[in-house]
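Shown here: the complex without one of its protein chains, the others still in place.
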Amino acid sequence: MAHLGARLTRIAPGVVHIALPARPEVTQQHGYFHAGATSSIADSAGGYAAFTLFPENTEVLTVEYKINLLAPALGDHLEAVGTVLRAGRTLTVCQLEVFAAQENGTRKLVANGQQTLIRVNRTAQ
Amino acid sequence: MAHLGARLTRIAPGVVHIALPARPEVTQQHGYFHAGATSSIADSAGGYAAFTLFPENTEVLTVEYKINLLAPALGDHLEAVGTVLRAGRTLTVCQLEVFAAQENGTRKLVANGQQTLIRVNRTAQ
Amino acid sequence: MAHLGARLTRIAPGVVHIALPARPEVTQQHGYFHAGATSSIADSAGGYAAFTLFPENTEVLTVEYKINLLAPALGDHLEAVGTVLRAGRTLTVCQLEVFAAQENGTRKLVANGQQTLIRVNRTAQ
Partner (left out) sequence: MAHLGARLTRIAPGVVHIALPARPEVTQQHGYFHAGATSSIADSAGGYAAFTLFPENTEVLTVEYKINLLAPALGDHLEAVGTVLRAGRTLTVCQLEVFAAQENGTRKLVANGQQTLIRVNRTAQ
């Protein structure tokens, strides 16, 4: 995430936002964000959202996710929102949304997904 | 749908609800709805939701869907809600939710999904 | 499954086949199998395939699946094939395929999917 230039912009129980500014490393020739960047921050937002609800000494792993790329991701920055739909002892399911935001404040849903995560106990390493 | 005993309970632009009462054909030995029934009404609710936004002489086909079965589907009836997230000329994407409802009014999210549909022109047959 | 008229036609470690003959309950006006029937037998084939690898006194639950409906499901019967891709202690992932078979022996892939399942210990009931 740091490598891409992404940062956490909101952390609340079961909800995390990640912002990714437009930069050459994550955009294509016409200024659109790469699908890979869009998906990566969506996956991370869901992972952190799940993690906010976990007890100490646990970790979160993505089991799987599915994402629809709804529209070209063109904007000043992307905002990924991960929201826990169901938190279980073992599995957690999150909704993933990615918005493209312009400097003028307009915001458009460009990707929507769903993710399954598993809680694992942290082991000494 | 008719075969399962399902009925449309709400039709609005981009949103359709389908109710499925508990019956032996769609439930297991302990009264839980079959996953197949849960998924079928979710798929249908999304298909009809997309269809509400289509012009005349078109049809809708499910391209694919993904569904998480979040909790045992136990209740008096199931309610599937299909909501259009993005309507395009060719492809439409819907959110799918299924709730298990009890007679006393409690309602629990038991499945959540996402679906891609395609619009096709109706041909004379 | 029995309600739909489906039957297990192959059970091997990590692989299960289910056949579903064409019948009015599972087909539409033009003889195509309902998407709901196609998905149901795919989900079941994957569930049983996972179950073949589980120890005694355990059960299998579908966590989620994703299915692409590739072509109209027209034929004498459907054959769903569930194949374990990865078997873990907690989670198992299966590939799902559904073929439409004609009486003359032709066979066409009509749906393809991927499924995550969880193993749970059976409790006395």
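Going by the order they are written in, the chains are A, B and C; count residues from 1 in each one.
One rule holds for everything that comes next: a residue touches a chain if its C-beta (ideal position, glycine included) is under 8 Å from a C-beta of that chain, and two chains touch if they have at least 3 such contacts.
What you see is a predicted model; the values in this text were computed from it and never measured.
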Of B:Gln29, B:Asn57, B:Thr90 or B:Asn104, the residue touching the omitted chain is B:Thr90
Touching the left-out chain: which of C:Ala6, C:Ala42, C:Val93 or C:Ile118? C:Val93
Against the hidden chain, chain B presents residues 63-64, 66, 90-91, 93, 114, 116, 118
Go through chain A and note every residue touching the omitted chain. 3-4, 25, 30, 34-36, 39-40, 43-44, 61-69, 125
Name every residue on chain C in touch with the hidden partner chain. 66, 68, 70-71, 85-86, 93, 95, 109, 112-114, 116
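Basically, only the chains that are shown with their structure count from here on.
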Specify the chain pair with the maximum number of C-beta contact pairs. B-C
In terms of residue numbering, is the interface formed by chain B and chain C classified as same (over half shared) or different (under half shared)? same
So how far apart, in whole Å, are chain A and chain C when each is placed at the average of its C-alpha atoms? 32
Using Cα averages as centroids, what's the distance between chain B and chain C in whole Å? 20
Touching two or more other chains in chain C are residues 63-64, 66
